[in-house]
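Heads up, one of the protein chains got dropped from this complex, but the rest are sitting where they should.
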Amino acid sequence: MMVRWLLRGALVTAFALHCAAGHAQQAVRPQPLKSGLDFTGPEVRELQHDDFANPGMLWISRGEALWQEAAGPGRKSCAGCHGEAKTGMQGVATRYPRIDEGSARLINLEGRIQQCRESRQQAEPFKYESAELLALTAYVAQQSRGMPMSVAIDWQNRHNFEAGRAMYYRRMGQMNLSCAQCHQDNWGRKLGPETISQGHGVAYPIYRLEWQTMGSLHRRFRSCLSGVRAELMPQGSPEFLDLELYLAWRAGNLPIETPGVRR
Amino acid sequence: MLKNFTRRNFLARLLTVFAWPFTQTRAADAPAESVEVMLLKVTGGARVEAGRVKLELPLLADNGNSVSLKVSIDSPMTPQNYVKSIHLYGPRNPRPNIANFYLGPRAGRAQVSTRVRLGGSQRVLAVAALSDGTFWSANADVVVTLSACYDAT
Partner (left out) sequence: MTARIQVPAKAKRGEVIEIRIAIQHPMETGFRFDDGGRAIPKNVVNQLVCRYNGVEIFRAEMGSGIAANPFLDFFTVAEASGELVFDWVDDQGQTGSERAALTVTG
């Protein structure tokens, strides 16, 4: 009788340890860390590295103009508070998404720009995926180009991180696939004609050849979800913000590449 | 109908019912003019020789929506001997005449780069009209694949 209890106890403990170990195993980054450019053809790489031919630069030009544009009843521009973007915004994108002190909620770069528009400039915020928001987000992120991501997980954003990681490993959609199954377990392998990347977000917003235009990271999430025939959450949704945080952590110290070009 | 109702007749009628949708091509599927007819308008019936033109395209396109293309012609580009125009054709595109470029002796170098859309794997054709009335061409085979995942956005 005693032996049976001991055996049961041992089995339960072993199982619990296995689960805990599996859970801890999930907080891993792919090794070695590789930019999405390593998984595209040479033409996409050349496009991204050519600061004139890179189609994303058209949005950067627009962002540069918008940075100086006065908005709202107070006629405030981004430059009015932040000065020149080159100095004022250097390193900023490496720290997003982060917890917004005011609301204690996770906010990404797009959200911060919209918040500034609405509360500080008292102007109409730009819609997600609008030309203006893409331009400004890309312009701000570009000021950190080449700098390593440096998002820290602490007591404030840990629950967001865990939620993001849970979503990353959750099977979704009609095809019942999780992000991890492609981008963690099978990066470098072929999916049809394409080589699966590690799925980092460091190049966003990107000019995606498939979209024939600039697009946000949340749009890319929606693309992936539609690919597995799952329900699409809207851009800016809490699920996507949590996922964005997980991705930002998962990218380790990969450098920001905005404006990226992808197929 | 019942008078002549045989199994053969019935099957034949059934086949036409199912085949009918396939006989209707969208305007996009059937190009209005063939490349040969389009070229006639450019050359006026003159012979198009292969050579002197270099058409550079990737062997495998990352995405058919945007494929980098470079066309260059070996020409001194002097007022006596220059490239007048370059004509690009994608026979499998819904509109095969992709673009026409008009140069002249002031170009200095007969070279144009751009990004094209390719509606499928095909042999892209570049034809150059020279000032001496001759026509030269080159072609390049490009494999174009579809994106792995469906994108509803």
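Note that the chains take the letters A and B in the order they are written out, and that residue 1 is the start of every chain.
Going forward, a contact is a pair of C-beta atoms (placed from the backbone, for glycine too) under 8 Å apart; a residue touches a chain by one contact, two chains touch by 3 or more.
Values in this document were obtained by computation on a predicted structure and should not be read as measured data.
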In the complete assembly, which of A:Ser77, A:Thr195, A:Thr213 or A:Ser226 touches the absent chain?
A:Thr213
Of B:Phe10, B:Tyr102 or B:Tyr150, which sits in contact with the chain we cannot see?
B:Tyr102
Which one touches the absent chain: B:Asn9, B:Ser34, B:Asn81 or B:Ser113?
B:Ser113
Contact residues on chain A toward the hidden chain run 52-53, 55, 57-59, 61-62, 207, 212-213
Against the chain that's been left off, what residues of chain B make contact? List them.
28, 65-67, 88, 90, 93-104, 106-109, 111-118
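Going forward, only the chains that are shown with their structure count from here on.
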Taking the mean of the CA coordinates per chain, how far is chain A from chain B in Å?
39
Which residues of chain B touch chain A once you look at their complex with the stated criterion?
58, 60-63, 65-68, 145-153
Would you tell me which residues of chain A are touching chain B in their complex?
40-44, 46-47, 55, 191-194, 209-212, 215, 219, 222-224, 226-229, 232, 263
